[in-house]
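Excluded from the complex is one protein chain; the other protein chains are retained at their positions.
By written order: A and B. Residues from 1 in each chain.
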Amino acid sequence: MLEVLELFDRPAVLHSIYLIGSLILFFIGLYGLLAKRHLLKIFVSIEIMELAVYLILIAIATTPGETAPILSDGFTAFTSMSDPIPQALTLTAIVIGVAVTALGTSMAIQYHRLTGKVSVGEMTELKD
Amino acid sequence: MSRRLPLRKRFRVHTLLLIALCGWLLMLHLTLLLNHGLDAPSNGVGDLYLARNSETASANAVTTVVVSYRGFDTLGEVTVLFLAATGIGMLFAGGLGATPALRDRNNHPNEVMVTGTRLLFPALLLLGVYIVLHGHLSPGGGFQGGVIVATAFFLRMIADPKFNLDHAQLGWVESFAGSGFVLFGMLGLVFVTTASFLGNFLPHPVAAMGQLVSAGVIPLIYLLVGIKVGAEIGAIFQDMLEADHDTPVSARAAEEL
Partner (left out) sequence: MTLHFTPVWFIAVPLLLAFLAPLWVRWRLLMPVLFSAQVALFVLALSWLPTVRIAPILETIVIAPPLGIHLHLDAIALLLVALFSFAGAIVSAFIWLDNGAAHLRERPAFILMLLLIAGSNGMVLTGDIFNLYVFIEIVGVSAYALAAIRRDKTALEAGLKYVIVGSVAAIFILFAIVLLYLQTGQLNIAALAQAFGNMPAQMQLLIGLLMLIGLSIKAELFPFNFWVPDIYRGSDPEITALYSGVLVKAFLFVLFHLTFILLADPTVARNWLMALGAITMIVAELVALRQNDLRRMLAYSSLGQVGLITLALAFASEATTAGALFHMVNHTLIKVLLFLLAALMLRQYASLKLTDVHGLSRTMPLAAGLFVLGALAVLGLPPFSGFISKLWILKGFADVQTFWPVALILTAALIEAGYYFRWIRVFYAPTDALPMAKIEGEKTLNYAPLLVIAGLLIVLGVAPFLLEDWLQQAAQALLGREALLNAVLGVQP
């Protein structure tokens, strides 16, 4: 039993699991984006794809055994700590993603209030 | 399943094709990334940042990266949030034929909600401020703390229909924090010691690392970010609450979802 658990501590195994999971998420998002017509579902799909990308970045850049890159609890030097850049990048990307989604959903709400439509398939104002 | 539909009605070809396409792409990415993409980047800039981090005297290396080394990204990120808040405010601003729907005053929130909010509000506010101020010492920072503060106000808005954040005041707060961020950046440019945009021009002795007053401009900038994020998210919440009103159409939308 313990050997199995130790297996999971090996970076390659752990990273593979993270990678498989996040890629599956990414393509679930892509499927949703291509298959669904409801505006909110489309935004949900876009969010899922985005989150999958963040997950890949964070998961693969961190090796098991590394600590958070913060000096506290007795740590006195920045050694064997995880790479701070992916965390900073993800923080930035999350905020940007939230901003875009908030704007998109607001537009969807307003569009729905004006026209009563909720599906991209029904958007025909711009066709001649 | 009492009623048996023909097979082709239960699975549409379109859907199956899309699933096949996505599955194929997934397999392609998986084989590629599992073969080549499993190792964490070695000797990249991240390690160099860690090695140099102590010169900024900030105990939290992520904060150093976010606010100092890649502070320009953060300025951009704050700007994106600012743009989105502007856009949402523009979308939900009054007009559109009908007057902006007032929130339903008769629809009182229940007692648990109201009491719970009274209890939580100060605690949340305190937690938010703590997280913002300790951005350079512990996990968290301006973004996280700012969102917590905004959430505290959001709870107030839900629990008390008469509670409104004043948009004009929020605008001034946001404007103060945003221009403060840029001005801090420009001050870094002005001082000869740093001569770089967003340079850390205040003294930041390494000996003070781990104390509340340390790391020069980093906590100050993160405080401004916190104020700005709090004001912007608060404004977005306020806009969306004002926009929220029940119409028969939205019930239909919920059904279709």
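Note that a contact is a pair of C-beta atoms (placed from the backbone, for glycine too) under 8 Å apart; a residue touches a chain by one contact, two chains touch by 3 or more.
What you are looking at is a predicted structure, and each value in this text was computed from that prediction instead of being measured.
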item: Touch partners, limited to displayed chains, of the chain removed from view; value: A, B
item: Positions on chain A contacted by the hidden chain, ascending; value: 26, 33, 39, 42-43, 46, 49-50, 53, 56-57, 60-61, 85-86, 89, 92-93, 96, 99-101, 103-104, 107-108, 110-111, 114-115, 120, 123, 125-128
item: Touching residues (missing chain, whole complex) on chain B; value: 29, 32, 35-37, 40-49, 52, 68-73, 75-77, 79-80, 82-84, 86-87, 89-91, 95-96, 168, 171-172, 174-175, 178-179, 181-183, 185-186, 188-192, 195-200
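Assume only the chains that are shown with their structure count from here on.
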item: Distance from chain B to chain A - Cα centre to Cα centre, in angstrom; value: 14
item: Contact footprint of chain B on chain A as seen in their complex; value: 11-12, 15-16, 19-20, 23-24, 26-28, 30-31, 34-35, 38, 40-41, 60-63, 68-72, 78-79, 81, 83-89, 91-92, 95-96, 98-100, 102-103, 106-107, 109-110, 112-114, 116, 118-119
item: Touching residues (chain side chain B, partner chain A) in the complex; value: 14-15, 18-19, 21-23, 25-26, 29-30, 33-34, 37-41, 44-47, 49-51, 53-54, 59-62, 64-66, 70, 73-74, 76-77, 80-81, 83-85, 87-88, 91-92, 96, 137-139, 143, 209-210, 229, 236, 239-240, 243, 247, 249-250, 252-253, 256-257
